[in-house]
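Other chains of the complex are left out, but the ones given are in their true place.
Should a chain be cited, it is by its letter among A, B and C, assigned in written order, with residues numbered from 1 in that chain.
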Amino acid sequence: MSHNSFGHLFRVTTWGESHGPALGCVIDGCPPGVKFDLARVQSALDRRRPGQSRFVTQRQEPDQVEVLSGIFEDDRTDGQVTTGTPISLMIRNKDQRSKDYSEIRDRYRPGHADITYDQKYGVRDYRGGGRSSARETAARVAAGAVAELALEQMFGEFAISAGLVAIGTHDAEARDWSAVDQNPLFCPDPEAAKTWEKVLDDARKSGNSLGGIVEVEAQGFPAGLGAPVYGKLDQDIASALMSINAAKAVEIGDGMAAARLSGVDNADEMRMEDGKVAYQSNHSGGILGGISTGQPIVARVAIKPTSSILTPRRSVTRDGEEVDVVTKGRHDPCVAIRAVPVVEAMMACVLLDHALRHRGQVGSFPS
Amino acid sequence: MSHNSFGHLFRVTTWGESHGPALGCVIDGCPPGVKFDLARVQSALDRRRPGQSRFVTQRQEPDQVEVLSGIFEDDRTDGQVTTGTPISLMIRNKDQRSKDYSEIRDRYRPGHADITYDQKYGVRDYRGGGRSSARETAARVAAGAVAELALEQMFGEFAISAGLVAIGTHDAEARDWSAVDQNPLFCPDPEAAKTWEKVLDDARKSGNSLGGIVEVEAQGFPAGLGAPVYGKLDQDIASALMSINAAKAVEIGDGMAAARLSGVDNADEMRMEDGKVAYQSNHSGGILGGISTGQPIVARVAIKPTSSILTPRRSVTRDGEEVDVVTKGRHDPCVAIRAVPVVEAMMACVLLDHALRHRGQVGSFPS
Amino acid sequence: MSHNSFGHLFRVTTWGESHGPALGCVIDGCPPGVKFDLARVQSALDRRRPGQSRFVTQRQEPDQVEVLSGIFEDDRTDGQVTTGTPISLMIRNKDQRSKDYSEIRDRYRPGHADITYDQKYGVRDYRGGGRSSARETAARVAAGAVAELALEQMFGEFAISAGLVAIGTHDAEARDWSAVDQNPLFCPDPEAAKTWEKVLDDARKSGNSLGGIVEVEAQGFPAGLGAPVYGKLDQDIASALMSINAAKAVEIGDGMAAARLSGVDNADEMRMEDGKVAYQSNHSGGILGGISTGQPIVARVAIKPTSSILTPRRSVTRDGEEVDVVTKGRHDPCVAIRAVPVVEAMMACVLLDHALRHRGQVGSFPS
């Protein structure tokens, strides 16, 4: 059991506080012989990096990843490859400004983990949120990039695409995944993205913040991933996405709306095409009975609005004094934006983990 | 790693197919000295038992639980107590009717695990759905009842209440948990329950089925349950609820709606009352940063409509032939109903598991 | 984490007390499609069964195994096969004589778990030793037999042979594994076996008991099983063998004697034969750096003498009174004998678990 690890055969352990010297992860169980591509890992980190637009925190972190173990190269290998031993990745924190945390040291931000960490542990690194900060997700993104490299070797072509599909009460219509990196909101609907910029500016300027919904779609994965009853693929996706900071709900396929459907409407009917099963719809989100169907795997996660806002909120101090809390400093007005690469990374990790588990228990994949 | 176990310190492993000789579970890690009450366990099973109204499957199963190990009694104990060793519980299947499964043996029900089990494993006990049948949840309910007995010993007064809060497009308004056992739909809104009976009758008679939403609320638990980052209480609740048959989404507190709120509205403000922190709202569902706040813990799970329906749906056979599938036999027109005691049981298991984990790592609970 | 399970991908959870209604195990992670052979499982249990000679406990238990789940047969399968879902096996206890346990209820047998179970849990099923009884090992033997069936499917020809190679101060010379089932002591040295019968008779008649050493050799397994650092094959063998009742030491290859060798003598030199590496010796016991070499895997476990003896020993009661303890009843004069099939079973489970782990992480085995 582990409070800071996820996955089973592909197991990632993260460490580090927001304002400590560094953060990182240890990846245990990456298959050997995977062609390692540091630029790909760095590029994934660059997407998640703070300070890239006015819609995210202004903290300046290069998020340069350092590989400490598990990768090897000599004249017999095709460049750098994984060795099957633990891959340790580290990112140094550069732009800590810990000097002025007297406020959140004693004053609990409503809707934030400040109070519960103190209640549970009695002590807490409050500088920048410490371990509860979203900075921890940099380590997830690095691990996810490694998972993608391994998945490529196992499955060849595939795509894991994520994007912001709702901000506050505004929903995206289109799912043009290629548009996601064309706008600062990671939105797959270019039209919506334009409107949303103003929506978010308004919230930000009024000292407020917004929630959002991130959708992820994994295409090109075989049927058979997952396991019955308590090793279900959807269960592990739910666990992975709910572990992301500020997550409050997870949907698979039609999600909450599935409860509103009748059995007649919910059935994903099947026909044969080119000798293969062809589903006529994908209400299930690519998962039936906890096992992948071969259709696109679709999930969504609801991210609540940032609790660190400029509007005063009633709260209490560590010593039980009633106060009003205003959180200055550098905070994301909508953390759901930077959650997009994190969701993608978590999905890659879960899929690789299940692919290795399937290979262990069953051997080959269904063709 | 285990595909058929959940929990860490309170670990439940279930086994059994719908039409095999029996099903059951092994509970490992139940604290010693817990006063065992077989009647309580049986009573929990009786709630989940099929055949109790026209709204659930007509299969007749007494679901009588047999205790095979882990419980002891002598003249020094206060009746039967747990010994700290594994508790093995078994329920014999009585009303299997396996003779006529030629239909689902070869024909995949759309929206059902039939096809994915076959694809993954190459072989499948198709009789009554085999391992993918909701009959497996009887073992969960038995384990949950044991968890409740242990929680009582740890925390005294508490309440874990679950109910059906939506069926199809109809929502309950009230949350009168005492009403749940007064109607055959386990609905906490007595008025709604009356209307719903007709809604469900209509669906059933037209050869259709309905989805629903189950809500659960756990009251009386201390702050401090949970753990940061990957041992989050909400993460484990999400995993537990998503592992239930037909689950497609999980919400904590405001859930999907949290994404629609602004930071100002989402903040659960705090004041002091009688020297204790008093939250002014509970958008968070009693969990912040993955750790319980001491407020009621609130979660919801969306259950899709039963895929076994009388209305013909297009499908394929195991051999790739295109067919229409009509599922006769005894099926729940709305599996969400009988999911209610299962959701309650899973919540009890998760809370006990986290209580033991907290006690292990931290020692005492925050007062 | 689990106190009553072992293995990772092939995971066995056992339950049951010596004088409870039954004992058994749940096997999670057995690959699907393994040809199941109930007679093989029963035959393994028959070897371990009590009451078969004057050298083992006279308790009469048929140890008939009942398969409760995980096995399926229809006209498409080649007889009974595993389905990949949990295999639940149960053995009913038949010959409990719990009426007269007032003695060990209150009096702690020196060298027995009586006192530590009471100290840890505060309560204990003392009838026949409860959970600490060697009856638990019946479940291991059943699981081991299933593991052997799966190993056959993966690797074809192989042999896991175990035997009693020392009793008290007497050592076997020969390692004729085919002789093991020809004598009641499971000794691979037929000459030694004859002498030992008298040695054991003498011990038994004088109200004493003897310890012994069990050796196990696994032939026909590929190089590559195991994992570095904390998933070492020898580490898991040590864990598995030390988990057997009364085990006090585990050796791999030369074991304790390896400490007495020089580096020159300990080196297993290598030459090429038929294009393959041919080791010139096997000091290592077939494991280097935690990973199998392809040579026979050799381990030994030291089993202490039975603590339940007729010779009075000084002890105390639960209430702190000083007493002399004499243990009547039916006990093995040398538990090491019946440990032989248990050691074999544990080795099969560990090897299958590692084979599945290797297949998961690495894919194919080295040729």
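Note that in this section contacts are C-beta pairs under 8 Å (C-beta built on N, C-alpha and C of every residue); 3 or more make two chains touch, one makes a residue touch a chain.
Quick caveat, the model's predicted, so the values are computed rather than measured.
Assembly remark, whole complex in this entry with 3 chains visible in place, copy number of the identical chain is 4.
Going forward, only the chains that are shown with their structure count from here on.
For the pair chain A and chain C, the fraction of shared interface numbers is greater than half, so the two copies use mostly the same residues to meet. A separation of 27 Å divides the Cα centre of chain A from that of chain B. Chain B and chain C, compared by their mean Cα positions, are separated by 37 Å. Centre-to-centre separation of chain A and chain C, using mean CA positions: 45 Å. Looking at chain A, one finds that residues 1, 9, 228, 357, 361-362 touch two or more other chains.
Residue ranges of chain C in contact with chain A, taken from their complex: 1, 9, 29, 31-32, 84-85, 228, 356-357, 359-363.
Across the complex, chain B is touched by residues 1-5, 8-9, 11, 13-17, 20-24, 26, 28-29, 32-33, 66, 68-70, 72, 74, 76-77, 81, 83-88, 90, 105, 120-125, 130-131 of chain C. Put simply, chain B touches chain A in their complex at residues 1-6, 8-9, 14, 108, 110-113, 115-117, 119-121, 131-132, 136, 166, 168-169, 203, 208-213, 223-224, 226-232, 234-239, 241-243, 245, 247-264, 266-272, 275, 277, 280, 283-285, 287-294, 302-309, 311, 313-316, 320-322, 336, 357-358, 361-362, 366.
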